[in-house]
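Every protein chain of the complex appears in place save one, which is left out.
Take a look at chain A:
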Amino acid sequence: MSFLEIRNLRKKIGNVEVLKGIDIELEKGGFLVLVGPSGCGKSTLLNAIAGLLPLTSGDIVIDGQVVNDLHPSQRDIAMVFQSYALYPNMTVEENIAFALEMRGVPKDERAAAVKVAAKTLQIEHLLTRRPSQLSGGQRQRVAMGRALVRKPRVFLFDEPLSNLDAKLRVEVRAEIKSLHQNTHATIVYVTHDQIEAMTLATKIVVLKEGTVQQIGTPAEIYNLPANLFVADFMGSPAMNMLDGKVVGTGAEARISLFGDQSITVPVPPTVAAGALSEGQSVLLGLRPEAITDTGLADPQARSVTQIEAPVIMTEPTGSDTFVTAELGGKHFTARTRAEVSCQAGDTFRFAFNLDKAVVFDPQSGLRL
């Protein structure tokens, strides 16, 4: 049975429907990441779970208990805010102990609990300081300590890393992940950063304009995006979308690319049987790492097609080089080894690995 359940949740703010019927289930100990562009309703959803926003309709169920009408403090959930929301007039210790104090926990128990939480987060030496004397990363840890000390049923994180610099973000991200692994806490985490979503989640929910686009494991979301929006949103650089046309039928069917009858590729194995018909326009989605130089092409891959194309631009990242090339008036991005030398203007031979390609209907945007 799922631990956290959201059933047909709707939320109207004024005349705008911000959440349009959300259904999500999360098992105990799961790490759910809500991801989407700004304005997709992910923070609204988190606030609704926290009880900080009243629902228009629908149910939120935690551990079999409908919590719709419970006050935030009675839902037994803790939240880490984007701005950390530490009480500026209290020391770190008082900040962490505040929730326990409000619940009438005796003083010595409070002190012991604070100690345990501080030890977990390695902030024992900061307990007597005030929030204004802490760095961003330290404040982040104190905010997590404040949530941790209560041992709540569900943790909510509202873009907790967005105020940190790039290096610290990676560090704290790893800390959150190991915290989850060690405590087996149930976590709902909001972010607009698809890398955070991929690295942390056991389950990702992609939201757009108040509707769920796809729910799945990070691998499912990445490899088998349900529609064009998810495909485009997850992954950086974005997935290549190549115009194609189905030629042939049945087992003979192939997809011609770039409006050129001479360049054809086999139908990828991800496509459902009988989904394609002859002459149909399709979009072939290929991640940049599926288009490589011929030397890097996966030897295990069952269908690799080599295509030559003129190079428009190269972007070396150190570990590998992103090459933008053009064919049939359309640009696509490939990920090659850093050692491969090619420059803008060269004609380069690319290896297209079709194993992981996905095919979309350009009209509905859905994966076929």
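Worth pointing out:
Here, contacts are C-beta pairs under 8 Å (C-beta built on N, C-alpha and C of every residue); 3 or more make two chains touch, one makes a residue touch a chain; residues count from 1.
The rule we apply is simple: contacts and distances are computed from a predicted model.
The chain not displayed here is annotated in its UniProt record as "Glucose/mannose transport system permease protein", chosen from "histidine kinase", "Major Facilitator Superfamily", "Glucose/mannose transport system permease protein" or "Sarcosine oxidase, delta subunit family".
One of A:A50, A:A185, A:I221 or A:C342 touches the chain omitted from the figure, and that residue is A:A50.
Among A:V16, A:M102 or A:A272, only A:M102 touches the chain left out of the display. In the complete assembly, the contact with the undisplayed chain comes from A:F81, out of A:F3, A:F81 or A:F229. On the side of chain A, the interface with the absent chain consists of residues 50-52, 71-73, 77-79, 81-83, 85, 87-89, 98-99, 102-103, 146, using the contact rule stated above.
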